[in-house]
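Have a look at the structure that comes next, please.
In this view, the complex is presented without one of its protein chains, the others remaining in place.
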Amino acid sequence: MDMQATLDEIAEAVGPQIGSGVVAEYIPRLAAVNPDQFGMSVVMNDGSSYGVGDFEVPFSIQSISKVFTLVLALQASGDAIWDRVGREPSGAAFNSLAQLEFKRGIPRNPFMNAGALVVTDHLLGVSGTDANPLLDLLRTESGNPEIRPDALVSTSEAGHSDRNRSIAYLLSSFGNLRNEVGAVLDRYFDQCAISMSCAELASAGAFLSRGGVRADGTELISPLQAKRVNAVMLTAGFYDAAAEFAYRVGLPGKSGVGGGILAIVPGKCSICVWAPGLDSAGNSLVGMAALDEFTSRTGWSVF
Amino acid sequence: MDMQATLDEIAEAVGPQIGSGVVAEYIPRLAAVNPDQFGMSVVMNDGSSYGVGDFEVPFSIQSISKVFTLVLALQASGDAIWDRVGREPSGAAFNSLAQLEFKRGIPRNPFMNAGALVVTDHLLGVSGTDANPLLDLLRTESGNPEIRPDALVSTSEAGHSDRNRSIAYLLSSFGNLRNEVGAVLDRYFDQCAISMSCAELASAGAFLSRGGVRADGTELISPLQAKRVNAVMLTAGFYDAAAEFAYRVGLPGKSGVGGGILAIVPGKCSICVWAPGLDSAGNSLVGMAALDEFTSRTGWSVF
Amino acid sequence: MDMQATLDEIAEAVGPQIGSGVVAEYIPRLAAVNPDQFGMSVVMNDGSSYGVGDFEVPFSIQSISKVFTLVLALQASGDAIWDRVGREPSGAAFNSLAQLEFKRGIPRNPFMNAGALVVTDHLLGVSGTDANPLLDLLRTESGNPEIRPDALVSTSEAGHSDRNRSIAYLLSSFGNLRNEVGAVLDRYFDQCAISMSCAELASAGAFLSRGGVRADGTELISPLQAKRVNAVMLTAGFYDAAAEFAYRVGLPGKSGVGGGILAIVPGKCSICVWAPGLDSAGNSLVGMAALDEFTSRTGWSVF
Partner (left out) sequence: MDMQATLDEIAEAVGPQIGSGVVAEYIPRLAAVNPDQFGMSVVMNDGSSYGVGDFEVPFSIQSISKVFTLVLALQASGDAIWDRVGREPSGAAFNSLAQLEFKRGIPRNPFMNAGALVVTDHLLGVSGTDANPLLDLLRTESGNPEIRPDALVSTSEAGHSDRNRSIAYLLSSFGNLRNEVGAVLDRYFDQCAISMSCAELASAGAFLSRGGVRADGTELISPLQAKRVNAVMLTAGFYDAAAEFAYRVGLPGKSGVGGGILAIVPGKCSICVWAPGLDSAGNSLVGMAALDEFTSRTGWSVF
């Protein structure tokens, strides 16, 4: 298969749709992003990589960060994280409080905001506020030591965070935050505000298609752990559209409201696609279409 | 009827139960209250008043304050407050977030914590942070100008307030708080922390048995408004035990986790009873029993 | 007070609204009722009675029957019925299955369809299928031995009963029906299909304003039981608009989708009003307005 040709064809196929969807508006800084952008990168397990469109333009990774924080929590503490967060699909919007209340402070899965706050709190407890293992990981795996949060996005999130504050205080009321609420939120906003390009994200996530093996050949997490992170992505990676994505595309993946999607073909490759406009479920509209094209053209899906 | 004799009989009847129930533990300062206390006061519409037991001992009025803030909001703005809060029974615990989320930030009624926060925010908007119309009202109607919040209780509430903070930020995320979240919470904690005795509370609430008429004969709210506040108390005054109280006792009333209950016999009298131990629904166990005795002995109920 | 003059004034006041609202459509026989009808009756505790408009025209009593079956169950078995049905407001539509499932087959209150089915089952168990204590009671108290179900309405209900069948089988799955499901449903449809006029219903329900005393001076239920039935009517008599009715009108009452409402002024009188058009909550639109007028003009409410 000529992967570069495939990406070129996908870009041409989705071209007429570029600019579709609605850019996330609840974070002012994101609302100002030019919607007419589209990029896609593929990093093969053999190390070769491909890109099309705006694949080297940085964007706000937002909830895609949740995959990496989960991986770091598993690396640091193994299955202990599952005492504090479940791994069931939510069947509800990403920021639902009702479920959290019903479950007495145990979030349904690590990819809902509540679950990611718990994972963030867990990592803070393991590494302390001075260390930032997420930035370390992303920089090393992507090969770009300059990766960092966009301070304006982070400030913008903090200033429009009533819902996340409500969730964090509810977690705290159930005893499922161990650090100070404000410190957890600040770290969480910083993680979501990290800027990376498609090329960088596809590289950074490639260990999930390589059974947990980092770019330098060492093991970040075990093959079983990598397989299981992929399983959680498939069942819970797209808010309440996870089953729909499994049905249409059939790949583990994780989306962010910045318009990015990281998807994994286990044993084959890591993919990142980006287009800012979102569909009604909060996932990149053109990104979903591009992944649909990708699985149709390559025949690669897990099913 | 010899009301003093009736109160003495009630005190004797519930005597063996005094000390029963569980003192509210989530607010440390309240948890330290001596549970073996019981007081009851009745203020008749003719101005006569009666008391038994610890009826002159101040206690933390807690959620009973919500009746008075609702009255002040109705006085200030009429039915406008109902655009921001409903008046249906909750069918759920007093601090449920699930309902609030489902209703998109409109609390079910003004006696749930969420509803009281909205009413507090409304009053702050009307009067500003410098004025305190609640203290003014309680002082004037009770005749005690020294009534004030217990600073230790207020601080204690603020320090154990994750759940209320979660509710307040959720309200704010739906645009149903207009003042700064922290300022609304501080005022709310201060209101709940006010200390009053049974005698003072029965006097302060007597306008509700007099069709809205204050102690000095002027009208605080209209007879129709007073009737309607009584209706809201009957259907929503006891968290999720409101219908149970209507069934057993049959009077409009409002309880607080400090162990106090204010009850109204429209056209006849205002009653306040206090005993710190709570039942499983969060209402004063001995207080409920005393009111049960009261309606049995007097035959006074609204039904 | 000149009660006849009051009724005449009410009829004049609501006159322009007569015909408003939507006649119940899910039962074909009811959908064919002429909407331009209005009647109202009052039976005073002194035995005098008054009427205006179509107060002698029979209509389908529907859910108003639930008050009388509850009374008969209390008469037969005392508080035992409360082991099988709660007495909390539903906070949901009258035919919700979700709550019933959550509560494992214990209906929230005896006035929801599920609760009335349990009460009907209980009465069938007490009296057997040959006896019909409901008809006996209604005939004796109203003085009309010809009262009976309208066979066409009953058949019509049975033919459009998927929802009620679903509820009944769910109750049965939780073990909360003791008779055969079909037999319970048939009896339930027959009870709802009973035809009575405002004059007859006001007479039949008057024992609730007389502390449980029948027309012949004997006690049907105790004063305490009568008071408690009134309490359940106030908190649960109007589907999810019960608190709204308490707020606006302030009387215990029970509505039916045939457009009738029975309301009680404890110690004073029994009222029945009828107009076929319903509001969005399923209560008679003009009937609610007439009761609103009634309490405004008489000043009679429980609050």
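In order of appearance the chains are A, B and C, and numbering begins at 1 in each one.
In the analysis below, a residue touches a chain if its C-beta (ideal position, glycine included) is under 8 Å from a C-beta of that chain, and two chains touch if they have at least 3 such contacts.
Not measured: the values here are computed from a predicted model.
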Across the complex, visible chains touched by the hidden chain are A, C
Answer key for A:184, A:242, A:261 or A:285 versus the chain not shown reads A:242
Filtering A:87, A:187 or A:254 for touch with the omitted chain leaves A:87
Interface residues of chain A toward the undisplayed chain are 87-92, 109, 226-228, 230-232, 234-236, 240, 242-244, 246-247, 250, 252, 266, 301-303
Residues on chain C facing the left-out chain by the touch rule are 96-98, 100-102, 162-163, 165-170, 172-173, 181
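The rule we apply is simple: only the chains that are shown with their structure count from here on.
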Chain centres computed over CA atoms; the one at greatest distance from chain B is chain A
By C-alpha centres, the chain nearest the middle of everything shown is B
For chain B, residue numbers touching 2 or more other chains are none
